[in-house]
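For this depiction, one protein chain was excluded, whereas all remaining protein chains were kept in their positions.
For clarity, chains are labelled A, B and C in written order, and residue numbers in each chain start from 1.
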Amino acid sequence: MSLQELYREVILDHYRNPRHRGHLPSPDVHAEGENPSCGDEFSLDLDVDGQTVAAIATQGQGCSISQASGSMMAEAVVGKSLDEIHELTSRFKRMMSIEEGESPVDEERPGSVLGDLEALQGVRRFPVRIKCADLPWTTLEDAIRRVEQGSEVLP
Amino acid sequence: MSLQELYREVILDHYRNPRHRGHLPSPDVHAEGENPSCGDEFSLDLDVDGQTVAAIATQGQGCSISQASGSMMAEAVVGKSLDEIHELTSRFKRMMSIEEGESPVDEERPGSVLGDLEALQGVRRFPVRIKCADLPWTTLEDAIRRVEQGSEVLP
Amino acid sequence: MIDAATIRKDFPLLERRYGDTPLVYLDSAATTQKPNSVIDAISTYYRETNANVHRGAYRLADEATTAYESARTKVAGLINARSSSEVIFTRGTTAALNLLALRWADHLLSEGDRILLTLMEHHSNIVPWQLVAQRTGAELVYLDITPDFAIDLDRLDEVLDERVKIATVSGMSNVMGTIGPVDEITKAARAVGASVIVDGAQLVPHMPVDVQALDVDFLTFSAHKMLGPTGIGALWGRGELLDAMEPLEGGGEMITDVGLYESRWAPIPHKFEAGTPPIAQAVGFGAAVDYLVDLGMDDVRAHELDITAYALDRLAEVPDLTVYGPQDPARRGGAVSFELADIHAHDLATILDEEQGVAVRAGHHCAKPLMRHLEVPATARASFYVYTVPEDIDALVIGLMRAREIFGIA
Partner (left out) sequence: MIDAATIRKDFPLLERRYGDTPLVYLDSAATTQKPNSVIDAISTYYRETNANVHRGAYRLADEATTAYESARTKVAGLINARSSSEVIFTRGTTAALNLLALRWADHLLSEGDRILLTLMEHHSNIVPWQLVAQRTGAELVYLDITPDFAIDLDRLDEVLDERVKIATVSGMSNVMGTIGPVDEITKAARAVGASVIVDGAQLVPHMPVDVQALDVDFLTFSAHKMLGPTGIGALWGRGELLDAMEPLEGGGEMITDVGLYESRWAPIPHKFEAGTPPIAQAVGFGAAVDYLVDLGMDDVRAHELDITAYALDRLAEVPDLTVYGPQDPARRGGAVSFELADIHAHDLATILDEEQGVAVRAGHHCAKPLMRHLEVPATARASFYVYTVPEDIDALVIGLMRAREIFGIA
């Protein structure tokens, strides 16, 4: 696999035109993440309507992998239930952790659940960069946990 | 040169029966020395009569070399003038620093000024031990300096 | 069982000779010799993997980081730490104890509080606490030594009350070989709510150690005393205590953010590892742990029991020789201090070295309070490790007999 496959067009597109960028006017929850080792930053606002993520807005700066991963993630989770998001998160993490060469995580293609996110498969070959792709998801997990604990629904 | 020559009889004798051991009742000066690296300790009391060392008493504990050196030194300096002691000290230090195999420092044997002290020549071959032999002399120099500066003649 | 004669071949320094006399190295309590695997791990690191850690986006830096962090995992495994993040790499035992004194004790203690030590502590486990006492107004309280060279536990209950906030004890004396009563002191300290620090500089190299089973709070040790390089050691601490501790040093690697006037700290272990860490040394430390784990720490201890028993037996044959330490090998490690007649330890060391190539330490062994208690200004000390063979002891005994001759002792 080559760098050309790591830096696929869809990744560069999400990097340059991140979806759901910005802030929500009064989010239910806000979470921040950071990779101290490389300085990538990613944060997000969520509006949660019952058990569903009604809206998401993201902020951050960092490499194309972290920012594209965040943009794709935002697209993938909006409108999804918390349960669906847990399922998605674990699928994503599984995809990032399986050995290269193993079969892709999503057997049900076409109509893949991970969609664009599968473009990030190439990151697996670059172990130093996996944490870049993971950052938005770790931040999301943090946000969802807080929603579920009911601890931090902002006023 | 063998260890037998380092640990000559005269050295062991001075080690086991150190001369001028003890304290002076009201010494003019007292000085203390220590080799932190091996723990040897040596201190001395002096009575100085004008320019002459009238009496000396030494204390200390440590290896045979340091204690014998101190005992021989005490014998050698008592009754000597400060000038003579300076001369003796520099002869001793010269002896301890010359390369082994070079001619002995004292060309005027027999009737050597250093006397018994020459028995310490063997120490030169054991560089780690030279500072043992030097300790009493360094302490003496300290004492004499203080006498000469008039700074510390005890009341 | 360890075959010391065979494993000696792994230790190039043990082949040293002075002219015809082979070196007989009996100073392992000061520092041990290193097997080829450790020396080579360091060279290979510099030749093939050297890069700075934690911040590199290139493969070499990632390899270096992996090498460094996997050393931490090995060290954590050796002492059965719950998590490798509980292992902080320090310059050595001394640095680890001082970190605890400066950042744990200083915050914990105030006027009237007490620190419990024993009279057999090494200067590195005394002086930092004297300084804490001066800064905080806390007091030092020492447990005594019994006539048979054990820690006197009779007064333990009397001494341990709620004023004692910290008990800090050596796991094994570097002078007498005495194994410290860590269990007893820990139980008693827990009962009054005191924290327990174990100076493991001599313990960890010589016996299996399980920090979870020991139930102590902190453990410190040095790589150079367990086949590893100089310049590195470890502080192990319970995660929650380390989390609560403030860092001593600020700098690169230990932060998540630095503003102009304030910064945020990284999680443990990095919070305590400011600046470029001793990377190659960690790699060497990891290789040393591998070597010890291959031998098996139970076997390391078994070998030490054997060689110490042999040494005590042979030393008993030397007239006028006094051993300062327990006679029962089960109660001790392989550091054996002794005095021979009226021969000063320093003279003894010179004679052993020159006559038989035997390297023993002479002096106060960085334990002056203990020496004063034993009423001996200096001892000679022979100390053993995995590569020590009975022939080493035989050479020592021959040297001691020769010293008697030279000093004219009949």
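Here, a contact is a pair of C-beta atoms (placed from the backbone, for glycine too) under 8 Å apart; a residue touches a chain by one contact, two chains touch by 3 or more.
Owing to the predicted nature of the structure, the values given are computational and were not obtained by experimental measurement.
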Residue among A:24, A:38 or A:144 touching the omitted chain: A:38
Identified contact with the non-displayed chain, of C:33, C:136 or C:173: C:33
Option from C:237, C:286 or C:363 whose C-beta touches the chain left out: C:363
For subunit C, the residues touching the chain missing from this view: 12-13, 16, 18, 23, 25, 27, 30-31, 33-34, 38-40, 42-43, 46-52, 55-61, 91-95, 97-98, 101-102, 122-124, 126-128, 130-131, 133, 140, 142, 222, 224, 229-232, 248-255, 257-263, 274-281, 345-346, 349-350, 352-353, 358-363, 366, 368-369
Sites on subunit A contacted by the missing partner chain, in the whole complex: 3-4, 6-7, 9, 12, 16, 37-41, 61-65, 67, 126, 128-129, 132
Absent chain, residues of subunit B that touch it: 34, 36-38, 127-128
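FYI, only the chains that are shown with their structure count from here on.
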Reference subunit C; chain at largest CA-centroid distance: A
Two chains sharing the most C-beta contacts: B-C
Whole-Å gap separating subunit A and subunit B, where each centre is the average of the chain's CA atoms: 81
Cα-centroid distance, subunit A relative to subunit C, in whole angstrom: 48
Interchain centroid distance [CA atoms averaged], subunit B/subunit C, Å: 39
Multi-partner residues of subunit C (each touching 2 or more other chains): none
Multi-chain contact residues (two or more partners), subunit B: none
